[in-house]
Structure formats: C-alpha cells, structure tokens
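Only one protein chain is missing; all other protein chains are in place.
So, subunit A:
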Amino acid sequence: MVSELAVTGIGVIAPTGIGLDAFWKAAEQGNCVLDRVDRLAGTGYPVRVAGEVRGFDPAEALEGRIIVQTDLFTQFALAAADLALTDAGLDPSTLDPFEVGVVTASYSGGVEFGQREIQALWRDGPDHVGPYQSIAWFYAASTGQISIRRGLKGPCGVLVTDEAGGLDAIAHAGRAIRRGARAMLVGGTEAPLSSPFALACQFGTGLLSASDDPYTAYLPFTDAAAGYVPAEGGALFVLEDRRAAEARGGEVWGVVAGHGTTFSGLNRFDPGGEGLVAAIRAALAEAGCAPEEVDVVFADAVGTRAADDAEAAAIRAVLGANVPVTAPKTGYGRGYAASAALDVAAALASLEHGVVPPTPNVTATRVDLDVVTHLARRVEPRSALVLARGLGGSNSALLLRRASG
C-alpha cells in the first residue's frame, strides 16, 4: 500500500533559469524575461515575443552521440531528468531497473528536427532523410531517450492532452507507483520556437499574442489580455512512494494529493468553466481537501478574456474569491505541455518557501479574484492547486500539499 506520492526531485529548464534555484528566484522576484526573439526576427510572423531558454548548451549537458539524434525538446527533457535525479539524490542504477519508469507529456514532438528532415525530403528527395528522423520527431522521443540513457526499464508512457499534459502525466506516473513502481521520472518539455512551421501551425488558434512589447504582450485576467506568449523549456520530477523515499533518506518537496481531469468540447475553452469546476472538485475529493484548505491557485492564465473569465468563474465557484491566485508564467510564457510542469515546480517551491510568487506585469485585473500582483506574498501555504486547460478541450487540476504540517 502506497503511503503518499512524494515529489523528491525537481529539474527545471526554464526561460527564467536552469535549475530550480534560478527559476524560483526569478519567480519570487516577479522577473519578466519575455523578449523579442531572434529566431523569429524577419519572419514576418504575428508573434515576436516569446519565452526563450538562454544559456542552455546541449553539449555541456549531453553526449555528442545523443545530441545528433535528438530534437531540442528531448535535449531539454534529458537535461531536466538529470537535474531532477540529482536533486532527489537518487541514483537509479542502485535500484531494480524495472521499478523505475518514465512518463512525459508532449504536445508537438521534435518539431525543429522534423522540419529539417521534411525539408530534406521535399527539397532534395526521399534518400536525403536521415536515419534519426524516425526517432527524433515523434511524441515518444523524450520518454524513450530518458529511459535508455538512464537505464530505466519501468513503466514508460507518453500522454498528449494539450496544456493539461503536464498534470495528467504526473497523475499517470502516480498510478504506476500505486501499481508497484518504486520511482518515476515525470514531466514535460517543449521547444516550439525553433520550427517556423510548427509555430505557424498555431496561428489559427488566435490565442498567441501578436504584441511586440514584452511587458504588455501577456496580461491574463486584465482588460488588455491579448493572448499568451509561447515558451520553451519545461520540468521533470522524481515521484516516489513517500515511505520508500524517506527510508532512503530522500527529502520531500511536496505531496501529490489529488488529480481531476475532464473534457469540455473540442477546439474551444469551456465558456462557463463547468469542466474545470468538475476537475477541481475531483482533485479536492481525491485529496480529501476542503475548498477552504486550498491556500493558493496556480492559474492556467490563457490570456484571452473568455478563457480567463471562465477560469476565474471556476475558481470562484469552488474556492470563493479570497484564495490567492497567481500566474508566474506571465514572466516567462506558456509552454504547451511544459507549461503545467513549470507551474508544478513553482507551486512546490512556493509550498517549501512559504511564499506565493507574483504575476509579473499584471496590475489591474478585470476578474473578481485575489490575483497576486507586484510582489510576492508570504502566505505559508499548506496546499496549492495547479490548473491547466487545452484548446483540445482538456481541463485538469492537481492538488499539491506541503511536505510537513
């Protein structure tokens, strides 16, 4: 019988920094690193501002033979996995390899690698497609590469549920632990900025901010909301049965206490927030958590009026208007399946440090919620609720609890 699902390791590759310390420091200070991106300059695209991971050198993190056969999204995942294992103080080679598995959430796979190879195919012919296309582009690339590089033979999985993927993957990994896995690496990374084609595929959603001003491009919950700013990077976690983790002397960042997921209709955000309400209630029910025990909400914060209003209505309907709500991602962007993974990292750090980070750049809000703006707030939260929704109709909620007390 599993005691509790404990997060014992966090590995972050974010626009605001590599490693949890840099990421958290930026979040706590409310730093905004959104910027006009060189890779998009001169494209004429209606997206200029993004959250770009700077200072990540794949050659420093990974072996050359891995780099040539992977897309950037998988390189992020491999590096984040290493950081998470180190943080957990867990050397998987000391465990039965069948007891440690990997689950990642993906949205669009290895898009830059894929675009290079499809270009070779159509410009130069079928015999110009390289041998690694078949393993670098597909959505399962990161799970497979992590499993191989770290020798993990346990339950391996890949979920694709839009932006909700980061939360759903954690729930799925928890399921694997309840069914006997000793530890799971889980999370999601994305690299949507390096492929002009993949980025252009998004324009039809009407959700990407076209602003070229980094400080006003992404303002969810405000009258000036004009969509979200895409981001790259992501986070991986080590998840373990709490008793087993503590028995080996592992430190616990926090506990995954409940998860709920619902569907509310393809290609739109549920305007009434009914699907999100049901997801939140399911997460609370699983955790045995009363609404008033939720001390902070990490919002999905899509950044359009309709989606923001629906999210605000859902939060109010279940938790009331007084719970502090934050969206640190306004400082670094919303990264598809990686987005919720980064929110989970921020939420765990928030529980650990007793501080709710602010929502950078957002000042006057249009919603009846206590959105944490300007400065971080000392709240000593015991539990944090993370929300994520996808345009594909997914609504997910994950409830995290502080490790102690």
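Convention: a contact is a pair of C-beta atoms (placed from the backbone, for glycine too) under 8 Å apart; a residue touches a chain by one contact, two chains touch by 3 or more; residues count from 1.
Here is the rule we go by: contacts and distances are computed from a predicted model.
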item	value
Among "Ger(X)C family spore germination protein", "NADH-quinone oxidoreductase subunit J", "Branched-chain amino acid ABC transporter permease" or "Putative polyketide beta-ketoacyl synthase 1", the UniProt name of the subunit that does not appear here	"Putative polyketide beta-ketoacyl synthase 1"
Residue in contact with the excluded chain [from A:G9, A:G30, A:G51 or A:G154]	A:G154
Hidden partner chain, touching residue among A:R48, A:H172, A:R316 or A:R401	A:H172
Selected from A:I10, A:A50 or A:A141 as touching the chain missing from the view	A:A141
Residue ranges of subunit A at the interface with the undisplayed chain	42-46, 69, 97-98, 101-102, 106-108, 111, 115, 117-127, 129-131, 133-135, 137-141, 143-145, 147-148, 150-162, 165, 168, 172, 175, 178-180, 196-198, 200-205, 261-267, 275, 278, 390-394
